[in-house]
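Every protein chain but one is kept in place in this view of the complex.
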Amino acid sequence: MQGMFGQLINLFASVLLLLSFAMLAQRRVVTLIDLFMLQGATLVAATTVVGVVTHQPHLYLSAALTLLLKVALIPWLLHRVIRQLNVRWDVETLINIPTTLLLGIVLVIFAFNLALPISQLSSSVARGTLGIALAGVLLSFLMMITRSKAVSQVIGFLSMENCLFFAATSATYGMPLVVELGIALDVLVGILILGVFMFQLRERFDSLDIRHIEKLKED
Amino acid sequence: MTFLGAISQLLAITAALLLAPLLMGWVNQWRAWMQNRSAPSLLQPYRMLHKLFHKESVVAEHATPLFRVVPYIVFGAMTLACGIVPTLSTELPLAPAADAIALVGLFALARVFISLAAMDIGTSFGTLGARREMLIGFLAEPALLMVLFTASLISTSTSLTTIVETLAHRELAIYPSLAFAGVAFTMVSLAENARVPVDNPTTHLELTMIHEALILEYSGRHLALIEWAASLKLFAYSCIGLALFFPWGVAEAQSPLALLLALPVLVIKLAIGGIVLALLETINAKMRIFRVPEFLATAFLLAVIGMLVRILLGG
Partner (left out) sequence: MDASATLAATAPHLGLALAVVLAWLLIGLLGLVAIRSFEFISKVLFPAGSIVSLCLAVVAFAALPAQPETAQLPLGLPGLPFHFRLDALSAYFLFVIGAAATGISLFASGYFRRGEGTPPGILCFEYHLFLASMALVVLADDAYCFMVMWESMALSSFFLVTANHRVAEIRRAGYLYLLVAHIGAIGILLCFGVLQANTGDYSFANMRAQQLGPFWASAGFLLALFGFGAKAGVVPLHVWLPEAHPAAPSPVSALMSGVMLKTAIYGLLRVSFDLLHAPLWWWGLILLALGLVTALFGVVYAAAQVDMKRLLAYSSIENIGLLLAGMGLAALFTAYGIRSVAALALTATLYHVASHAFFKALLFVGTGAVLHATAERSLGKLGGLLRFMPWVGWLSLVGVLASAGLPPLGGFVSEWLLLQSFLFTPDLPNSFLNMLIPAVAALIALIAALAGYTMVKFYGIIFLGQPREEKLAEAHDASALERAGMLWLAAGCLALGLLPVQFAGALSAITEQLTGVGLGATLAANAWLLVPMDVARASYGPVIFLVGVALCCLLAYVLVRRFYHGRLRRAPPWDCGFPFQTARMQDSAEGFGQPIRQIFEPFFRMERELPTASDTAPRYRVTLADHFWHWVYLPVARLVTRFAQAIAWLQQGRIAVYLLYSFVTLVAVLMLVRA
């Protein structure tokens, strides 16, 4: 049974990685949000499985929280934002997509090498997942760097948080509930702030292109 | 070579030859339904082949013998490809002659020949088609190879029969690397079989066609052979996909009963696969030709990541 769950976690981990790469390769903001939603759903599934394996009921709660927040609320908010701001069109990336993916592969190798000594110490059901989670964090970072629109950066930030959350659940069987609640609140507040930021950006520059912010710096 | 082996080999090739046009018709039918059109008959491809075989071949004045030989070579290559992919049984006497790498080589052989034939007449569309076909080929071919390599790493073998045996026998083992390989494989097969979003099999719009531009000069029996070969290619790709990702139901035991059971299973799996293909073609729009390298490069890199995940996670 244990082995089977380990494999399931591994599967979710690679689906998470796959989704991170898909986000990296995606040009359309709407699809990006859908992918983010899928990522959240994978996370819910992974958390539930870990909860079943380790018999920790509080993980169910955190899975439910994730479901509510990251699969339902935040995607809905984001969809609303892009509808109101009318930014449904394709996003031009700063670096072309194959190059970005190539960089992504390099990052994956790097992350795995980094996580190797830690995961060897760990006795958890799925050892390789820490590397994948780390890779996911770096990939989200890469996505934030290569995109020029504020919405996709926000999604990158959220996906980074997803991967961190996954690292916490799979490697250490979840953090204490208080911490998780705090993080969830943080993310929600962060989204609100960023939403306000986007609306402000749009009002000021009539565009969501963050390159406009460069004009704000003092010469 | 056992007697049963020879039978299953013959059966595999015959089934491929007969079922391939049917699969094409099935996909076309479903696509028409999904797009709210009235669908052509399921047997339409057979009728078309029959009609084309009856027609006389019109060949350009200055065509070389190469042009006339190529349909046979392409058809032969695709038939052999269908013969070595374990569709019904893993007991195939021909399979040791060509492993996964040789299978990719076989597809490449057919592609190179059909591109050369398209360049032979020296028309504007022929050369354009050849260039685009080779462009797709040079990105799709390594991607396909990487997908097969991911499976090879799991089974530590490049022999297709061993791969299928290993994958079919997993006791509910889940291979995360196959998730990447599966996505990459879907993208590659869409491109290789000239389907939407890379190419449109029904278009004759000059600027967008790829496969149709290649075979523009063919007619009569030559065209029939090429169309048949195209449906065989789709069949072979579907079978590779099924063999890699849904290997259950392929006969392994050396019994005629298992072989007989394998056929309906294959038909059901192909039918579902065809519906999925029609769905994919319906929900996607054809992309600009400049986007195609990006699309295929993504497939290629995904396949590489699949291999990487296999090595890193051991799964």
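Chains here go by letter, A and B, matching the order in which they are written, and residues are numbered from 1 within each.
What we mean here is this: a residue touches a chain if its C-beta (ideal position, glycine included) is under 8 Å from a C-beta of that chain, and two chains touch if they have at least 3 such contacts.
These numbers come from a predicted model, not from an experiment.
J.: Using the touch definition from the top, which of B:25, B:45, B:86 or B:126 touches the missing chain?
T.: The missing chain is touched by B:126.
J.: Tell me which of B:210, B:278 or B:307 is the one touching the absent chain.
T.: Result: among the candidates, B:307 touches the missing chain.
J.: Give the residue, chosen from B:135, B:271 or B:287, that touches the chain omitted from the document.
T.: Residue touching the absent chain, from the options given: B:135.
J.: List every residue of chain B that touches the chain not included in the displayed model.
T.: Those residues of chain B that touch the unshown chain are 53-54, 56-62, 64, 66, 72-73, 75-77, 79-80, 83, 94, 96-99, 101-102, 105-106, 108-109, 111-112, 115-116, 119-128, 130-131, 134-135, 137-139, 141-142, 145-146, 149, 152-153, 156-159, 162, 204, 206, 216-217, 219-221, 225, 290, 293, 300, 303-304, 307-308, 310-312.
J.: If the missing chain were put back, which residues of chain A would it touch?
T.: On the side of chain A, residues 105, 109, 112-113, 116 touch the unshown chain.
Note that only the chains that are shown with their structure count from here on.
J.: Applying the document's contact rule, which stretches of chain B touch chain A when the two form their complex?
T.: The contact residues of chain B facing chain A are 172-174, 176-177, 179-180, 183, 293-294, 297-298, 301-302, 304-305, 308-309, 312-315.
J.: Okay, in this complex, where on chain A does chain B touch?
T.: Those residues of chain A that touch chain B are 4, 7-8, 10-11, 13-15, 17-18, 21, 25, 96-98, 101-102, 104-105, 108-109, 112, 128, 131-132.
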